[in-house]
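Dumping the structure here so I can ask a few things about it.
All protein chains but one are shown in place.
Moving on, here comes chain A:
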Amino acid sequence: MTTPSAAARPARRGTDRKPRFALAMTVAFFAVLYLPIGVVVLYSFNSQKSLTVFKDFSLRWYRDFFHDQLLIDSLGMSLQVALVAMAGSLVLGVTLALGLVRCRNRLGSLAGLIMLVPLVTPEIVTGVASMLLFKGMQIPLSTGTVMLAEITFSISYVTVILRSRIAALNPEVEEAAMDLGATRWQALRLVTLPALLPSILASAVLIFALVFDDFVLAYFTTGVDPQPLPVRIYSAIRFGVQPTINAVGTLMLVGSIALIALALFIPRLFGRRGGLDLLSGK
């Protein structure tokens, strides 16, 4: 379905004999990886309700989606949540990352540990915990609570991405600025932050996509009306085939794939090679 042929190209380096088994496995893997996504996209254009027989090309499920006020409200809410969580976690995450890299004291290592907690805790635990916190503080679950919870768990991603970038910066550039009379704050604002701009933009896009797509945390912290789009999708597909969901799903796939591709290639736009290090956290 994708580029299994590319995997079959002659090796540039490494072993001269190609392991046939591993190659076959890779081709099969790519096929299976894209099959479910392909099915959703294909049947979103089906004129029938069936998910097994493709009749004619039709846009009726997309029309249905745009006429479904509940789904449109959910889409609006998800976009709002993603925007607010993006802004909030960027401010808190970038400052935290700067502090963590530069500040070597006991508070710094404690903050570093706290920052890692969301990354090693399954989402259901953090979801349950956030819900209990809001209930315990008598805050009614709503769009606002989803935003608060999403900010909390996006901070870690921003910090992890930014921290390695900050550590890779040459501190002498900042020193030079200060030797030329800049205060530390000016050096930070005029020298360091511009150098970090590509990574900041890339993590902004990444956070937007992650929060928009997030289901578990949103599920535990949302009120009844409106509900974020993934939560709405979940309740719809629990009860069987819903062709409209194919259309919504296709639109979401296109959206998040575009965003992730953008996040990966932002560093290239700024003339730096590669963008995949963003994902490995290096």
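The definition used in the following text is that a residue touches a chain if its C-beta (ideal position, glycine included) is under 8 Å from a C-beta of that chain, and two chains touch if they have at least 3 such contacts; residues count from 1.
Note that contacts and distances are computed from a predicted model.
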Protein that the absent chain corresponds to, by UniProt name, given "8-amino-7-oxononanoate synthase", "Type 1 periplasmic binding fold superfamily protein", "Alpha-ketoacid dehydrogenase subunit beta" or "Spermidine/putrescine transport system permease protein": "Spermidine/putrescine transport system permease protein"
Listed residues A:117, A:197 or A:269, member touching the removed chain: A:117
In chain A, positions touching the absent partner: 2-3, 6-7, 9-15, 17-19, 21-23, 25-26, 29-30, 32-40, 43, 51-52, 91-93, 95-96, 98-108, 110-111, 114-115, 117-118, 120-126, 128-133, 136, 148-149, 151-153, 155-156, 159, 171-172, 175, 178-179, 183-185, 188, 209-210, 213, 215-216, 220, 230, 233-234, 237-238, 245, 248-249, 252-253, 256-257, 260-261, 264, 274, 276, 279-280
